Structures are given as C-alpha cells and as structure tokens.
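A single protein chain has been removed from this complex, and every other one stays in its place.
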Amino acid sequence: MRSVSISRRRFGAVVALAASLSTFVDATAQAASSLLNVSYDPTRELYKAINPAFAADWKAKTGETIELQASHAGSGAQARAVIDGLAADVVTLALAADIDAIVNKSGKIAPDWQKKLPNNASPYTSTIVFLVRKGNPKKIKNWDDLAKPGVAVVTPNPKTSGGARWNYLGAWGYALKKFGGDEAKTKEFVKAIYKNAPVLDTGARGSTITFAQRGLGDVLIAWENEAFLAFEEFGKDKFEIIVPTTSILAEPPVAVVDGNVDAKGTRKAAEAYVNFLYTPAAQAIIAKNYYRPAHPEFAAKDDLKRLPKLELFTVDQVFGGWTKAQKTHFADGGVFDDIQKQ
Amino acid sequence: MSAAAPVANKKARSFTAPSVIPGFRATFGFTIFYLSLVVLFPLSLLIFRASSLGLSGLYGIAVEPRVAAALRTSFFISFAAAAIDVVFGLITAWVLTRYEFPGRRFLDAIVDLPFALPTAVAGIALAALYAPNGWLGEPLADYDIKIAYTRWGILVALVFVGLPFVVRTVQPLLAEIDAELEEASATLGASRAQTVWRVLLPPILPALLTGFALAFARSVGEYGSVIFIAGNLAYISEIAPLLIIVKLEQFDYAGATGIATIMLAISFSVLLAINLIQAWSQKRFGHV
Partner (left out) sequence: MSEAIPSAALAPVIAVAAPRSVTEETPLTRNVLIGVAVAFLGLFLLLPLAVVFTEAMAKGAGAFFATFEEPDARAAIRLTLIVAAIVVPLNALFGVCAAWAISKFSFPGKSVLITLIDLPFSVSPVVSGLVYVLVFGSQGLLGPTFAAYGIQVVFAIPGIVLATIFVTFPFVARELIPLMQEQGTVEEEAALTLGASGFRTFLTVTLPNIKWGLLYGVLLANARAMGEFGAVSVVSGHIRGLTNTIPLQVEILYNEYNIVSAFALASLLAGLALVTLGFKTLLEWRYAGQIAGRRRH
C-alpha cells in the first residue's frame, strides 16, 4: 500500500506543477501597455501597415511605447471570441451586425457605438467586384453573366463568411433593381448564381485560393481589395478584374470595446487608435491597400485612380440595415437556405 | 482520508473481482478523477446547454432535412473510410512488423503523419493533389473522375485521418505475439493460411475493432481537413461539424450544442457497441 500513497502524491505534484506553470505563462503574456485589435481576415496587410504608424504617432504625442497586437479570423468567429472573453480593446470587423452582436450578447460595447465615429464608424469602404481568368473567356461583364448556365462561380459560404454575405447582397441588390423590385424574380436570379457554385469555401481567402491556385471556376466574386491583392500575388498575367455596373457599398466598421478598455485602463489609447484611422496618414495607407478611404483627399492620387467608379448601394438603402438583412437572408430558414434547397 | 480509507477499501474490494494485484484504488481513482475533470465535466455542460432545447427540440434539429443530410454524409462516409482503413491498416501493420524491406523504417515513421500534420494542412495538401489541376486530379479528370470538391474528396480525407489509428493499435500486438504459437500451429499440420486465420487473427481482432472504432469516431468529428476538399454544398458534401460552425456563426449556441449532442450520442452508441463486442470476443477467445 505504501507505493500507492507515493504514486498518489506524485500525481498531485504533477497536476499542481502544470497548473502553476500555466498560470505563470499566462501572467507573462499580459504586457504592460498594449492594445489588441481583433479584426477579420482580409485586413492583415492593412493593419500590418497601420499599426507601426500609430505606434510612432502615439510615442510622439505621449512619449509612451505601445505594443499593438493583432488577431485575425472570420468576422463572426471574432465577434464570438470577444463575447466569450477575448480581451479586445478595439474591434474592426466586416459587418456592423457582428459588432451589434457584441453589444447585444455581452454589453461590452455601448449601443450607440456607430454614432461615436464619423461615417457610420467606417474609416474606409469597399465594394464587391469579379476576378476572371485572363482574356475573360466566358465574357463576364456584369452580375447577369454569373447567373448564366455553364459559368462556374467561386464564392464563399454566406453561412460562414462575412465577406460572402456582401457578395450575396450585392447580387441581390443588383437583381432587385433590374427586376423593378420583384422579389420572386430576384430570388430566382440569385439562386441561379449559387447553382453555378461548385464549391462554397468557409472563408473569403479560401475561395480566392480555390480560384487562383486550384484553377477552379470561371469567376471569383470578391472584395475589391481582395481582388487586387490576388491579382498582385498570383500574377497579373493570369487574371483580370471585372467591375459590374452596380455593386454594394461595403462598410466595415470599427469600435472601442468599452467593457474591456475600462477594465484594462486602455481607453485613452484605444480611442486614439480608432480616431487615428481617420487621420491623413492612415487614410493614405488605407488607399494604398486598395480600400476606399473615408477621406479621399488624404490619399495619393495614383492609389485612388486604381479604384473604378461604379454605382453603389448600401445595405441600409436596399435591405433596411444589417440586422434585418441577416435575419431575412442568412438565419436558419432564411432566403439563402431556401435557395440551397434542391 | 485515512479514516475513510477502510470503507473505501472495502467498497473497492467488493466492486472488483478479488485479485492479488495492487493499485486498483489509486489507478481507478485517478482515472475517474481525470476523466471527469477533463472530459465529462465539460461535455456535460455541452449537453446541459443543448438541453434547453428539450428532447423534442433536439429531435426537431436531427430530422431537419439539411441536418439529417449532413449527419448521413458524416456517418456513412466515416464508416466507409474506417472500413478501408481496417483492411489496408492491417496489411500495413503486418508488413511493417513482419517483413524486412528497404524503406520499411521510413514508411513506419510516416504512418503517424496524419496526427502530426495539422488537419488544415492535410486538407490543403489533399485538395492540391486532387484538384482539377493537381498531380492526381489532372490525369483523373481525363477519365472524368472528380475527387476534390465531391463526396469522394471527403472519403479521401477521412481515410487519411483515420489510418494511424488502425495501424498503431494493431502493430504492438503483432509485435508481441509469441512465435511459439505459430510454430505449434504449423507443427500440428495447419497450413500457413490456416495459422494466420485461426491463430494470429483472433488475438488481434479486438485491436482491429478498436482501430475501426477510433478511426470511425475521429472521422465523424473531423473538420479541418475535410472542409478544404469537400466543396461544402448543402445536401451533397456538407458535413455535420460544418453545421455546428454555421449555427455558431448565428450565435445560436443551443443549436450548435444540439447538433454536437446528437453526434455525441450516435458516436457514443457506436463506440459502446464495438467495445461490448470486443469485451465479448475477449471473453470468448480468452487471453493468449
């Protein structure tokens, strides 16, 4: 029986050791003065450029050194992580609906967040365009061509990807206008587009890779900035960007996470960070990364010239806001589920 | 602790069959403690969250056409993949433990690859192989065979994921079996095939079943490697774990935990059935 008590004591020791080790590691993980920006997938390059600029600006103004931490994943998953306790100081997500979810489920962000910053709290906008293979063999010019039989369309799954929801709503808004507000015809139109999708990747970048690297599909529906990036990364000799006549104005919003910054004492820096996004320096970086800046006057002329002019509609105008669009189209039993039924 | 010991001791004695081997209380106690802490407590919370739906709510989710289709896809393809793994896993384990040939050690080492390689990387690598412009996808496309972005893609990914389970559960047993038995069998006039079938196979059958059960169970829940190669089309190539993500994306925790609970219940039943068969076969064939 002696051996039993020894081995039992050993178990205890190992468990205690592991526990103390993990708390120790955790404690060191919290740096003194740092900001965590929790963002969605396609903004990696953007915030990689903005963060050092902000750190320099902050140092010049306050003399403090600030460390900027970045977290990127799907917009919805990030909102969920913040709700469940990820200590974000700032959220910069793909959809207002995701920030609203943080407001409603956790109360960590004040409900009037969208009024606190200019332009509906969106320091930049973007839109949805098409990427096709060089020479445009399927002659794709507009949304109508995506609904034609024999065209393979690559787009992510609106159920799992924020970007995919913009794609869907872009198609819907275009068709609604085309059919003079006839919902039934619009639905048939959008259904025809999704019938043409051989794959529904779970994220926007997954779709880009499926299209560009795996050689699947004739056209990729993508964020404008993503299309430009893919164009640069995977070869300008292989693809062409096609701009439809009408598309959706995507407004990815930003907000300070009140509950977290008050607990951590980082409110001043967090507010400075989101306001910094509207400054000339940040706006120029934004345009350089193929987003449409809220203040085009601060951007380099050449960067602006790359962004084509097209007719843009907003979610508020056509769908009555994100909360409503989400419920009607993407919730279980919504229009998108209906479209997918065989 | 010491005051309670005699009582616990008595209980343990009556709980197990009498044995001279010590250490039951300590090992059994730690097993139950650790199991409860790490697995049962969190999982019970999952079931608790799902219970807000009620049994009828859970049933409602399970029979919803899209969920039912995904569950069918996940369970059927996992079953097929585990069956393929058992056949080829047994051959692989046999060859690796019994024969000496060039490259044996290397092959033996890479059997663990599906565990070490992050599932997402595996998915990406398989998609790259089987995509229409991939090393295998391109020649196959000439024969109009499509693997990537179809159900076959799911099967390929799941065979990959489950293989080590079969090989690694069978291998130690094959290595431990006494040569004496085989010799005895041969001396008594059995052909080699008879020896393999009657003498070697029965003792490794439990391990083979375990391997099947584990490969199957793991495949059912697999997410990372499948989504890159599956196509994820509703009713066709959508797997059940993807629907959990979809529910979470709508902040529908009850729905997500509901699907998870349904999957858990089915997997648990299958595993339990296999383990019971195994216990029965153990009793029947006894120890070697």
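Letters A and B name the chains as they come in the text, with residue numbers starting at 1 for each one.
Here is the rule we use: a residue touches a chain if its C-beta (ideal position, glycine included) is under 8 Å from a C-beta of that chain, and two chains touch if they have at least 3 such contacts.
Since we're looking at a predicted model, the values are computed, not measured.
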Q: Considering the entire complex, write down the shown chains that touch the omitted one.
A: A, B
(Q) Considering the complete complex, identify which of B:Val86, B:Ala128, B:Ile154 or B:Ala234 is in touch with the unshown chain. (A) B:Ala128
**Q.** Residues in subunit B touching the chain absent from view
**A.** 15-17, 19-24, 26-28, 30-31, 34-35, 38-43, 45-46, 49, 88, 91-92, 94-96, 99-103, 105-122, 124-126, 128-129, 135-136, 156, 159-160, 163-164, 168-169, 171-173, 175-176, 178-180, 182-183, 186-187, 192, 195, 203, 206-207, 210, 213-214, 217-218, 220-224, 240-241, 244-245, 248, 253, 256-257, 260, 263-264, 267-268, 271-272, 275-276, 278-279, 282, 287-288
Q: State which residues belonging to subunit A touch the missing partner chain.
A: 2-4, 6-7, 11, 14-15, 18, 21-23, 25-26, 29-30, 36, 41, 44-45, 69-73, 81, 83-87, 105-106, 203, 205, 209, 213, 229-230, 233-234
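In this section, only the chains that are shown with their structure count from here on.
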Q | Complex contact set, residues of subunit A against subunit B | A | 1, 3-4, 7-8, 11, 74, 76-77, 80, 83, 101, 105, 157, 159-160, 197-202, 206, 210, 213-216, 330-332, 337, 340-342
**Q.** Complex contacts: residues of subunit B adjacent to subunit A
**A.** 22-23, 25-26, 30, 65-66, 127-128, 131-134, 148-149, 227-228, 231-235, 242, 245-252, 255
